[in-house]
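Only one protein chain is missing from this complex, and each of the others stays in its spot.
Take a look at chain A:
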Amino acid sequence: MSIKLSSSVPTDREVVLGILNNSEEALNKLYLGYYPMVLQFILNNNGDEDDAKDVYQEAIIVLYNKIKSGNFELSSKLKTYLYSVSRRIWLKKLTQMSKKTQNIADFEDVLVVDEDIETHEQKDMQFDKMKVALQSLGEPCKTIIEDFYIHNLSMHDICEKFGYTNTDNAKTQKYKCLQRLKKLFFQS
């Protein structure tokens, strides 16, 4: 149906196991394997390359979360799943931009993935909340928190990096930052 897109595609099992094992290589293969398919879909349905990238990455996050949550079953091909999720996401975006969503040109079979999309949207909201909270936290709090919770630096490292005279000072600083962040996160 669609033009044959030449890129090596990993097997579905390979991808699922790879993601469960946090393998960056598996993710890379997955990403490269199906991007052309989504690009073709978006380009043929009122979108550009950037839209394709956003939609595709979101679809992979959906898949990623589903696999990580442990209740993922290979009931369909990953290709079909990713296509269906991308399609659903793009249709929602088109509606939000009040562009026409009639006459969607399809290139693959489509699954119903509404439930997964809803779960994803809730998680996405959390993500955005955290992002906004972190941004409004300001420096140096943002970096301290990120270093500690995301980059997994020890308090000792942070102490050195920010030039605190001792670890306790750093801990106090981090505590204050954390309290503010929590406030921002839970109240938003």
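We take it that a residue touches a chain if its C-beta (ideal position, glycine included) is under 8 Å from a C-beta of that chain, and two chains touch if they have at least 3 such contacts; residues count from 1.
Please note the rule applied: contacts and distances are computed from a predicted model.
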Query: Just by its UniProt name, which of "Osmoprotectant transport system permease protein", "Trypsin-like peptidase domain-containing protein", "Alpha-ketoacid dehydrogenase subunit beta" or "ABC transporter ATP-binding protein" is the chain not shown in this complex?
result: "Trypsin-like peptidase domain-containing protein"
Hidden partner chain, touching residue among A:Phe72, A:Phe162 or A:Phe185: A:Phe185
- line: Contact with the hidden chain, among A:Lys53, A:Lys79 or A:Lys92, goes to A:Lys53
- prompt: Tell me, which residues in chain A touch the chain that this view leaves out?
  reply: 1-3, 5, 24, 27-28, 31-32, 35-36, 39-40, 43-44, 49, 53, 57, 60-61, 64, 68, 105, 123, 126-127, 129-131, 149-150, 171-172, 175, 178, 182, 185-186
